[in-house]
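The complex is shown incomplete by one protein chain, all other protein chains being positioned as in the whole.
== chain A ==
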Amino acid sequence: MTTFKPLVDAECGTTNPLIKLSELYKEDKKLVIQDGINPSLINFSDTNLTINSDTIVDELVNEYHRPIIAPNTFHLESLLKDLHPSDPQYEWTKQFLDSCSTYDLPSSPPQSLTLYEQNYIQSPACFILHPNPIFLDQQPYPIDAEFNNDTVEATNNILSLLQESQFAANTECKTSVNDINVQHDTDALNENKRQSDANLSLFNDQTPSSQLSSGQLNNHTGYKFIQPNPFFDYINPYEEGLKHLEVHDIVNAILFFEAAVQNKHDHTDAWLCLGITQSENGQDVHAIDALKKCIELDSKNTQAYITLASCYANKMLKREALNSLHQWLINHNKYSHLLSNHRLHSIRDIEIIFEDLKNLFLQAILLSKNSNTIDSDLQVCLGILFYLYDDYNKATECFNTAILAKPNDALLWNKLGAAIANSGLNEQAVNAYYHALRLSPGFIRARYNLGKSCLNLNAYRQAIEHFLIALKQQNNVYSQMSDDIWHTLAIAIDCLKRPDLIEYVRYKNLSKLLHEFEIE
């Protein structure tokens, strides 16, 4: 025991070393050991955070920074220590960041919307975002010193705003569900519908959680029309709708297509166009409703199935998306024979279904390779399949190949952009979105995606401009603007540190905001 005397004995004026050590070492009995991580290491108190957690922090930080290659000397913690508000360097960084956030495109005042677009799109090279990767993520830090009640208040405002919109969404959902019950009774059950139900039952999932999500959609068979519709009495609304699509006027095209199907319930093409256009408008729920109607009338409509697959993928409804892809294959005259050799499992395990479908699509691609052509739809199907399972790299490859066959299809460019953006490469995604918008300037979804990528790249002003233009294009006396876009706009405005503008967002005062950001 005498050997421990130096450890245990108290020296004058200090705590004895053993007790000091035990203070640092705490045990958390609740912790479960995972992956060989020793809980005692993780529970070191704050002062020891850096010692053993360095590797963890580096790994985490590097994971997030994967698309941006940080230099080996990049140590976040030491940089943070270096940034003090009183440091003369701080002023410089603050100014740099201020100038970066107002880094703009050539801003010649637009005479018309299309002219603005031309200026915008002609110079994607000028679309310069933060060149220095360090600042991409440090932007909050220097302003840290200014974290005060204003910021907190602004955040409060935004959150209460979001809460309001959530409330609105709930009531909307309730009324629409009530409407459906009425419509469901009046829908005639025809042979096609029974047929499609039989097809769908292959994948009918009995597990409660999935039933909840797809069940909600199944009940929602009634398409919710805009009332009143100014074009209701037009002679040939479908043709008018197509004409408006030609000039990239999505919102009015939708109104025309709705009029067309209300006048003629079995207008398959109108339902299809309505579905595709609603998807371009960013309204997947409406798109799905319209496309399901189309399939009821024409169960072999491959274009409807492929659009449904991408809508379901956006909603992360795997089973429904897989089913749609499967239906595409069954009903495609070139490839349906592949299924006769292949007994597709009617198992609940969707992982197996994924493998089967993937193999089938790959076989189909081999077929078309023999004839030296690229079937872009086939590539899109495979791309959606990979996208569903978060393999964005492979999805990007597929969409790229599809574009080779159809370089002027704006929808393809948007899909490419989405796959690239979701894999973290927002700068590259921006290029793809510009292509899409050049081909189709009224493509709301592509513009919204572009804004989101700008937001991810901390280009707040550009993001806000994109959102505002999208909202402006959607703004119509008869139809509503997208709540989602307003929501993201609120976040961007908060990031730009303009709490004075939050009021405009709250009351959806678009004209004031357009004026503020100098958009005509």
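The working rule: a contact is a pair of C-beta atoms (placed from the backbone, for glycine too) under 8 Å apart; a residue touches a chain by one contact, two chains touch by 3 or more; residues count from 1.
Assume contacts and distances are computed from a predicted model.
Participant: Considering only the chain that is not displayed, what protein name does its UniProt record carry among "15-cis-phytoene synthase", "AP-3 complex subunit beta", "SCP2 domain-containing protein" or "TATA box-binding protein-like 1"?
Facilitator: The missing chain's protein name, per its UniProt entry, is "SCP2 domain-containing protein".
Participant: Using the definition of touch stated at the top, determine which of A:292, A:326, A:415 or A:438 touches the missing chain.
Facilitator: A:415
Participant: Who touches the missing chain here, A:252, A:401, A:453 or A:479?
Facilitator: Within the whole complex, the residue contacting the unshown chain is A:453.
Participant: Name every residue on chain A in touch with the hidden partner chain.
Facilitator: So the residues of chain A touching the unseen chain are 28, 31-32, 34-35, 37, 39, 42-43, 46, 49, 56-57, 59-61, 63-64, 76-77, 80, 137, 140, 152-153, 155-156, 158-160, 162-163, 166, 169, 209, 212-214, 216, 282, 284-285, 310-311, 313-318, 384, 387, 390, 414-415, 417-419, 421-422, 429, 445, 448-449, 452-453, 455-456, 488, 491, 494-495.
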